[in-house]
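For this view, one protein chain was removed and the others were kept in their places.
Then we have chain A:
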Amino acid sequence: MINTMECVADAQSLISISLMKIHNSRTQRGGIKLHKNLLVSYVLRNARQVYIKEKYAEIYRMQQYEEVMTVCNEIQELNPLELDAEDAEDEDLARTTCCGEDFQRGSMKDPEPAYYRSCCMEAPLPPCDQLSVNINTHCNKTTVLDLDTHVVTTVDNGYIHQDCCCDAFQCAQSAQAPAKKRKMDFGYCTSDLDELQDFTTSRKRLRREDCVYSCQDFTDTSNISNLISIFGSGFSGLLSRQADLEQICSKQALAGLGAWTRAIVAF
């Protein structure tokens, strides 16, 4: 159990800072420092664990709140005046979310817009349908060079659905994808796909992330959710609103933790 009361910075800003450090280590003189990046990855993992827990607890609270509001809604339908003001909210919600009809129905003010946006990518992909399609169609094969043995191998890549309207099966599949492949899932970038297995060559991997980062304001903590959803499919499991699916997906999310840790450690 991590003591989260320790300092002012919360999990999100720690994640942001850690990613920035990993990013900056590329340009440091003397090459990437394995030890430091390993330690940063531990902080990242710890912050992510706390973040997931907090978000999960929030979903649960939101779900309970929504159920209450649904009941209130039915009562409120008797009063037509209030609905107009909330329609604008609904449209906004519809544009930025893509998960299920339930969200659109909700008439309450979205208390955490950042969170809902996390299930889809920002501006570039407004229509919901696109997300159900596999974005990662290019990354099929990877060539890896082990710098110690100088052996070149070609590996087939699995890829992870970025679909936020998750169903349990997708979650299960993606969580079981080989851990090594998770890093490959950067749907935005079609740049250099060559991956060097040795840690010192993770700079190329980081270059791909660079594309991702440049798409967004890196320091904006509200976009951390986006970055996290890029990094691991486990997060998408948290967004399901159905209770049983939620349980399954959250389990997948937790199962995905280890794999994601390994992906970051490989820096």
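FYI, a contact is a pair of C-beta atoms (placed from the backbone, for glycine too) under 8 Å apart; a residue touches a chain by one contact, two chains touch by 3 or more; residues count from 1.
The criterion applied here is as follows: contacts and distances are computed from a predicted model.
When the listed names "Small ribosomal subunit protein uS7m", "Actin-related protein 2/3 complex subunit", "Serine/threonine-protein phosphatase 2A 55 kDa regulatory subunit B" or "Bifunctional peptidase and arginyl-hydroxylase JMJD5" are checked against UniProt, the chain not shown comes out as "Serine/threonine-protein phosphatase 2A 55 kDa regulatory subunit B". Not every partner is drawn; the one left out touches chain A at residues 1-3, 6-9, 11, 14, 17, 21, 29-31, 33-36, 38-39, 42-43, 46-47, 50, 147-148, 179-180, 197-201, 262-263, 265-266.
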